[in-house]
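Let me begin by presenting the structure, written as structure tokens, before commenting on it.
For this view, one protein chain was removed and the others were kept in their places.
Coming up: chain A.
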Amino acid sequence: MRRGLKPYQHTANSSAAAVWDGVYSRVTSASLTHLQSLEAESIAILREVAASFERPVMMYSIGKDSSVLLHLARKAFFPSKIPFPLLHVNTTWKFREMIAFRDAMAEKHGFDLISHTNPEGLANGINPFDHGSSRFTDIMKTQALRQALDAGRYDAAIGGARRDEEKSRAKERIFSHRNASHAWDPKNQRPELWRVFNTRLNPGESMRVFPISNWTELDVWTYIYSEGIELPTLYYAKERPVVERSGTLIMVDDERFRLEPGEAPQQEMVRFRTLGDYPLTGAIRSSAATLPEIIMEMQASRTSEREGRLIDSDSVGSMEKKKQEGYF
């Protein structure tokens, strides 16, 4: 009885080139394609932020969703530069390539980049090995984010979360209100009708804004493909040094990685579906080295992208709890 997306079966007489033109030519017919509507909706949201808040900031996590967000922001304000800074909360445990990619993007697109690391966390040497993923995440991510937002007195923080990622995300508004201690009150969200956003805040309060709320993972990938958006190569399959721990493949990205006795990194053809702190991000075995291959592989996959994120699998409702504590 179950049915769903089947990968397209090639038929003998269809003309690939003709269809291809139809998909990616800019609007020539009157109605927009699905991706074009999503893009327009996100651009409108970004402009609403710029027009309504005094000190907006955009979270830049260097992953694919952030890359899409960056691309959308460049489009939203063109020919002006992005009228707000991009904020990277750096736990110091990111993949090295991510940091290099981040700096290259800032250079190339000329945006204002702010990088923040929790100074106490740094001083105390907080790391995922000794302190566990949840404590590490709390100190180096949640608290660091709060520090950065408070220090910048930002009244709106734009993030790349999508509603299809997780069940509590599916419940969140596009303009999501936070009280003075950055907490989300899921039972008391403002009604959000049409595309009329209530952007009003009282002193100390702030807003989280999610312009790509209505995008699915597939939308993100097809958009990256059609727009030619640059991504870190970590998303593409390549031989990488990994160790396997309780079923998860972890890449040994630098010398800080603690190998267990008898453990040795193996070269494996892997890629990442999501990027974060390398000791906490699971790789998948894959040979998908191009975007089309990634998209096709994703269609056939039977696991969700969050499975690669070790911090989410703790318990049901853990994301909601984190958000109530001020996690993005």
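Rule of thumb we're sticking to: a residue touches a chain if its C-beta (ideal position, glycine included) is under 8 Å from a C-beta of that chain, and two chains touch if they have at least 3 such contacts; residues count from 1.
Rule of thumb we're sticking to: contacts and distances are computed from a predicted model.
> When one chain of this assembly is omitted, its UniProt record names it as which of these: "Hydrogenase maturation factor HypC", "Multifunctional fusion protein", "assimilatory sulfite reductase (ferredoxin)" or "Electron transfer flavoprotein subunit alpha/FixB family protein"?
This omitted chain is identified in its UniProt record as "Multifunctional fusion protein".
> Among A:88, A:141 or A:163, single out the residue that touches the unshown chain.
Only one of A:88, A:141 or A:163 touches the chain omitted from view, namely A:163.
> Can you say which of A:118, A:137, A:213 or A:281 touches the chain missing from this structure?
A:213
> For the chain that got dropped from the picture, name the residues of chain A it touches.
For chain A, the residues touching the absent chain are 1-8, 10, 14, 16, 19-20, 22-23, 26-27, 30-37, 39-40, 43-44, 47-48, 50-51, 74-81, 100-101, 104, 163-164, 166-171, 186-187, 189-198, 200-202, 213-214, 216, 218, 222, 225-226, 228, 230-233, 236, 289-293, 295-296, 301-304, 307, 316-317, 320-321.
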